[in-house]
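Every protein chain except one is present and positioned as in the full complex.
Chains: A and B, in written order; residue numbering restarts at 1 for each.
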Amino acid sequence: MRSFINVEDIGPLDKALAEAFEIKNDRFKYQHLGKNKTLMMIFFNNSLRTRLSTQKAAMNLGMNVIVLDVNAGAWKLETERGVIMDGDKSEHLLEAIPVMGCYCDLIGVRSFAGLTDREYDYAETVLNQFIKYSGRPVFAMETATVHPLQAFADLITIEEYWRTIENSELRIENYDMPKCGNEANGQGVQGNRNSQLPIHNSQFKRPKVVLTWAPHCRALPQAVPNSFAQWMRAADVDFVITHPEGYELDPKFVGDARVEYDQRKAFEGADFIYAKNWSNPGVTNPADYGKITSKDMSWTVDAEHMSWTNNAKFMHCLPVRRGLIVTDDVIEGPNSIVIPEAANREISCSVVLKRMLEAL
Amino acid sequence: MRSFINVEDIGPLDKALAEAFEIKNDRFKYQHLGKNKTLMMIFFNNSLRTRLSTQKAAMNLGMNVIVLDVNAGAWKLETERGVIMDGDKSEHLLEAIPVMGCYCDLIGVRSFAGLTDREYDYAETVLNQFIKYSGRPVFAMETATVHPLQAFADLITIEEYWRTIENSELRIENYDMPKCGNEANGQGVQGNRNSQLPIHNSQFKRPKVVLTWAPHCRALPQAVPNSFAQWMRAADVDFVITHPEGYELDPKFVGDARVEYDQRKAFEGADFIYAKNWSNPGVTNPADYGKITSKDMSWTVDAEHMSWTNNAKFMHCLPVRRGLIVTDDVIEGPNSIVIPEAANREISCSVVLKRMLEAL
Partner (left out) sequence: MRSFINVEDIGPLDKALAEAFEIKNDRFKYQHLGKNKTLMMIFFNNSLRTRLSTQKAAMNLGMNVIVLDVNAGAWKLETERGVIMDGDKSEHLLEAIPVMGCYCDLIGVRSFAGLTDREYDYAETVLNQFIKYSGRPVFAMETATVHPLQAFADLITIEEYWRTIENSELRIENYDMPKCGNEANGQGVQGNRNSQLPIHNSQFKRPKVVLTWAPHCRALPQAVPNSFAQWMRAADVDFVITHPEGYELDPKFVGDARVEYDQRKAFEGADFIYAKNWSNPGVTNPADYGKITSKDMSWTVDAEHMSWTNNAKFMHCLPVRRGLIVTDDVIEGPNSIVIPEAANREISCSVVLKRMLEAL
C-alpha cells in the first residue's frame, strides 16, 4: 500500500477486518516489520486521539516515531514559483517536503480544511504536495476532506458489535475483554481477544447504519462524514445519511447513498447511529461552503431520538460537544460505544502501518 | 501498586529504599518489565526535572513513552453534566480521559494547584478524575497537593548521604561515583554503585531533618512540602518543620510532626536542611489560601543559618531562586546536595514504574 487516503487503498474490507481482529488479539504480532523504520507524523493542526493512537500503533509495530508540530503561524511555506521570498514565508515547500522525506520511511499528515476555498480544500493541496514531493508513502491523519483512519476504526467497531448482537453465541460478554475506557458507564466493553471470530458475513442480516448531522457552535470540516460515507458504501451495511436540506455531502464521497431529510424516518430501525456535525459542504450552493447554515437543535441526538431506533448503538468520532451533538444520557448510556470506537483507532492504524511497511 | 500518590502506596520504606539502591546500581536491570508497555505522561503544567527524569526512568525499564502537553488554554475540558457545550470547552473529561487510557498502560499526571479554591485543590480533582475514568494505574508527577516522586527521591538522597556520614567505612569517597552534575562545586558526589550497602538501620543514630520555609516572590503550591512531610514522618528520622506563624501545612500531611516557629531552634543540631517556599496553606485562616502572607527575608538560608546546624547537608527540590530561598555560597558549597538529589529523581521514578509494571 503506497498511500492511505481512500477506502480503495485498503483493498477488500473483509480481509482488512480480519487483519484488524488478528492485531487486536495480539497487538505486537508484527513488531518485526517496523524494526529500523521511522514514522514521521506531521501536524499542521492539533490532535489528541490521532496523535496518541498513531504513536501507539507505530510502537506496536516496533517503529521509531518522530513527531513534528508545524505551527502554521510560525512556519509558513511558500508554494508559488517566481516569487521573491522576502515576506513571512521562510521556506518553499519544494525544499521542505523532500527534506522531511529524507529522514523517515513513512509520513502521516494532519492538515485541516481552511473552509474558505472549496476548490483548494477539495483538491487536497497539502496532502498531495506530500505525496508528490516527499518521496515516501503518505497516509492521512485527517486532511482537508478525508479521515480514513477514523472511518476504518468505525467499521471495525460496527463489525465488532454487530456480530455479537446478532449471534448470541458470540456475545461480547463471553470474551476476555481488555479493560479500557469508562467502565463506570458500561463502555468498558470494547472488543474481544478471540481472533477466530467469523467476520460479518451472509449469515447475519445487514445492520442499518445512519450517519446523522447534528448542530454545533463552530464551523467544522467535512472530513469525517466524507470518509464515513465512503467506507459505509463500501461495507456490507444498509447505509442512510440524514441532514438538513442544503448540507449535502460531496458526491465524490456519498455516491448513490440514500439521503433522508427526515431524521426520524432515517432513525427508524437503525442499529447504529453515527452522529457528527459538519459545516455546509457548498454542494448545493457554493457560496455557503464552510458556513453554518443551520443550528437546528431538533437534530441533537437525545433519548427520544434513540427510542426511534432498533436499540441502536451510539457512535461519534470525538471530541463531542454535549448538549449540541448529543445529550449526556445518550452518550453515557449503555448503548454508547464512543470509547471502544476511539480505542479501535489504535487497531485501524496498526493495520494501515503494517500494510505500508510490508509494501516498502 | 495501582497508583502512586501517597507514601503508603509504596509500602515499607526500607524495602523501597533497598530497591532504589539496587536500581541505582544497575539501572537497566528490569528492562524486560516494560517491553511493549506504554507510559503516557500528561502535562497540564510545565516541567523540566519531572519530564526528563520520568522519561529516563521509563526508558530504563524498556517502556515506550508518549508525552502529551495539554496547554490548559487550548484544551479546556468540560467537567459539568447537563451543560450545552457551546463555549470554549470542546471536550468533556468523561470522554477525553477514558480515550487517553485506551492508548497506554500507565498514566502520569502533572496538574498544579490553582491556589484560589482550597477545597477544589485539596480534593485533587484532576488527579482523581484520571484515577476514576482512565481505567489505568495513575501516578502523580506533582499534582495539586502532592509530589511523591520528589519526596521519595529526597528520602533516597538522605539515606545515601546519612549512612556515609555516620559510618566511616561506608564513606561516599570510597565508592565508584557516577559522574554527574556540577563537579566544579563538589556536587559530583551523588551516590554509590554498591548495592550491598546496609539500609539505614538501628546501628546508626537517626538524622535530624528540618523542613524550612523560605521567602519567594511568587505564590507557590504546597505539594512539595506536603509530600516531604508525609514521607519524613513515615521515615526513620527526627523530623522538624519550621515556618512563620500562619503558614501551617495541612494536618493531613503534617500529622503530629513537630513544628518549631523559631527557625534557629529548628536548625540546631540539624543533619539535613530542606528549604522550600510555599504559599499560605489557608489552614489557620482559609481566606489566606494561596496568598503570600510573609516575605520575611530573615528566613533565607545563608551561611549563618547553616552554622547553627550539625554541618548539615543543604537540599532543595529545584528550581530554586537564589537570594530568596538560599544564598549562592550555601547552594554552591560542599554541603549542598541539590544536584545528586535531582539525579535521584530518575531512581525514585524507576522504582515506582517498576512496581506499577509488576502489578499490571
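In this text, a residue touches a chain if its C-beta (ideal position, glycine included) is under 8 Å from a C-beta of that chain, and two chains touch if they have at least 3 such contacts.
Here the structure is a predicted model, which means the values were calculated and not measured.
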Among B:Thr38, B:Ser53, B:Ser90 or B:Ser134, exactly one should touch the missing chain; which is it? B:Ser53
Residues of chain B touching the missing chain are 27-28, 31, 46, 48-49, 51-53, 55-56, 59-60, 179-185, 187-188, 217, 318-324, 328, 331-332, 338-339, 342-343, 345-346
For review purposes, identify every residue of chain A that touches the missing chain, sorted by number. 36, 38, 40, 64, 66, 68, 74-75, 78, 81-87, 90-92, 94-104, 132-133, 135
